[in-house]
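One protein chain omitted, others in place.
Presenting subunit A:
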Amino acid sequence: MNDVSADIPCRLQINGKTYAADLPPSVTLLDLLRERLDLTGTKKGCDRGQCGACTVLVAGKRVKSCLVLAVSIPDAEVTTIEGLSPNGQLHPMQQAFIEADAFQCGYCTPGQIMSAVALLAEGHTHSREEIREFMSGNLCRCGAYNGIVDAIEQVVAQQNRNHTGEAA
């Protein structure tokens, strides 16, 4: 009989660095980040895919890391909040969150920011309603929702300006 709990090799690219270790198959990507790699910027709010606090990017797409077993995505490229501003220079979304007061306690914030960054790439930012719809997987109990939408719109507007600027 196979031992179902025997460690399995895990290899990931996390924020540009290679991580390789043998892991029990039950370790989620979220727990790997928080408990084994000390990347505690990614938060746990429910551990079952219902709150979005654990949102990270896997191959550029937003993913709830509590629902992913670390060994199940070999060689995947993972970006966490710590990887968003690698040299201390804030990502425009992080800057916009500060300016728009898009958080209070800050606990949902890394997940909101990662989700918002992916949302920009997805292009679902045509109206406040659309932003709300596509951000609804990220709960905020402090109720910073208005500020989050403001922050996202601010970054969209900046990007549009930059694009028009480039075209001209």
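Keep this in mind: a contact is a pair of C-beta atoms (placed from the backbone, for glycine too) under 8 Å apart; a residue touches a chain by one contact, two chains touch by 3 or more; residues count from 1.
Here is the rule we use: contacts and distances are computed from a predicted model.
A chain of this complex does not appear here, and its UniProt-recorded name among "Oxygen sensor histidine kinase NreB", "Xanthine dehydrogenase family protein molybdopterin-binding subunit", "Anti-sigma regulatory factor" or "ABC-type polar amino acid transport system ATPase subunit" is "Xanthine dehydrogenase family protein molybdopterin-binding subunit".
Considering A:109, A:125 or A:154, the position touching the chain not shown turns out to be A:109 (whole complex).
Residue-wise, the contact with the chain that is not shown comes from A:135, picked out of A:29, A:118, A:135 or A:156.
Although one chain is not shown, part of subunit A still touches it, namely residues 24, 26-27, 31, 34-35, 38-48, 50-51, 53, 80-82, 84-85, 90, 94-95, 97-99, 101, 103-110, 113, 128, 131-133, 135-149.
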